[in-house]
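Please read the structure below before turning to the comments.
Left out: one protein chain. Kept in place: all the others.
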Amino acid sequence: MQTFCSPCFATRVPIRVKALHTNQRTVNNPGSMAETAAPRWAQKTITLPPQKRGCHLVTSQILKEIGQDLSGFKCGLAHFFLQHTSASLTINENYDSDVRDDTETFLNRVVPEGTSAPWKHTLEGPDDMPAHIKSSMFGCSLTVPITNGKLNMGTWQGIWLCEHRDYPTSRRVVITLNGI
Amino acid sequence: MQTFCSPCFATRVPIRVKALHTNQRTVNNPGSMAETAAPRWAQKTITLPPQKRGCHLVTSQILKEIGQDLSGFKCGLAHFFLQHTSASLTINENYDSDVRDDTETFLNRVVPEGTSAPWKHTLEGPDDMPAHIKSSMFGCSLTVPITNGKLNMGTWQGIWLCEHRDYPTSRRVVITLNGI
Partner (left out) sequence: MQTFCSPCFATRVPIRVKALHTNQRTVNNPGSMAETAAPRWAQKTITLPPQKRGCHLVTSQILKEIGQDLSGFKCGLAHFFLQHTSASLTINENYDSDVRDDTETFLNRVVPEGTSAPWKHTLEGPDDMPAHIKSSMFGCSLTVPITNGKLNMGTWQGIWLCEHRDYPTSRRVVITLNGI
């Protein structure tokens, strides 16, 4: 990633500027429109295979699907939208699987389940209403910056699919890429 | 929705590709720019009428506002931004109102309220600080893919406005559409 400060940020010392991509005229060469490119859109729906209840790292599965598409974007945003109400997408630690296990432990402690739980919606099983709540706690969509053809996540970040139901089912994710 | 695998995904068997929209040159007809269109933006602020404390399905209210705008986008993203700190937007089950009631029950159990609650910020009433916390738990914004002129949510997904204050007030949502 290119590292420079544009003149307009030169006097802002406390917060360090690491990178700037733009499709406006470039600062050092204002006559050039080399950075200009027509914005593009790409969208597809992928189906992630069934996973057992818990948190699962799916970054590599997703990159297999969109890696080639991503490589065409210098700067943009990738949006991931899970089309379900009993699972969730979140970004968290990509290394130690204990973090994913502990997160599942937390979710099961914070959302009551079973005969003592206060839910009215129980027709689809004792794990269903807790699954809906967990889905809203973590959310069903993510937006990640694209920089130089890659998802610009931190070193330790990865994309998790959190399956909140006991019975594993495949899960659809609508992926939308937009950028230059 | 068109269903095909582009050549570049042909070898990726485990994850099924369901759809691909792009405004790049199409794979099967590289000379054609039929898919190319100028990206467009539309933005408006709507005001949702006052609702009692709890979770409310507002998909149809929102679609009444943006349905015609949406129809002009083949592929894109719709962004919904609630301009308040004591309510939230989330996506969850669109059918059984018990799911919304149970979610409200959960929120009231997980965030303490009343004389035993540990809050310092109590000037605006006992429901105010819990409302702020719930707003950050569920969030104040949503991004939903647009595909073929519609919000591309799952069959059972809907947009909820969660009102966390006791006294109902109208709530503003800035809606931004972007796509081709």
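The chains carry the letters A and B, assigned in the order they are written, with residues numbered from 1 in each.
To be clear about the criterion, a contact is a pair of C-beta atoms (placed from the backbone, for glycine too) under 8 Å apart; a residue touches a chain by one contact, two chains touch by 3 or more.
All figures in this text were calculated on a predicted structure; none of them were measured in a lab.
Asker: Just to verify: which one of B:Leu48, B:Cys75, B:Ile91 or B:Met153 makes contact with the chain not shown?
Answerer: B:Leu48
Asker: One chain is left out of this view; which of B:Arg53, B:His79, B:Arg100 or B:Arg165 touches it in the full complex?
Answerer: B:His79
Asker: Extract the touching residues of chain A with respect to the undisplayed chain.
Answerer: Touching the missing chain: residues 1, 8-9, 12, 14-24, 39, 75-77, 90-93, 96, 98-99, 101-103, 105-106, 109-110, 137-139, 142-145, 147, 152-157, 160, 178-180.
Asker: On chain B, what residues meet the omitted chain?
Answerer: 39-49, 61, 64-65, 68-69, 72, 79, 81-85, 110-112, 118-121, 123, 129, 132-133, 135-137, 139-141, 143, 172, 174, 176, 178
Keep in mind that, in the parts below, only the chains that are shown with their structure count from here on.
Asker: Report the inter-centroid distance (CA atoms only) between chain A and chain B in whole Å.
Answerer: The answer is 15 Å.
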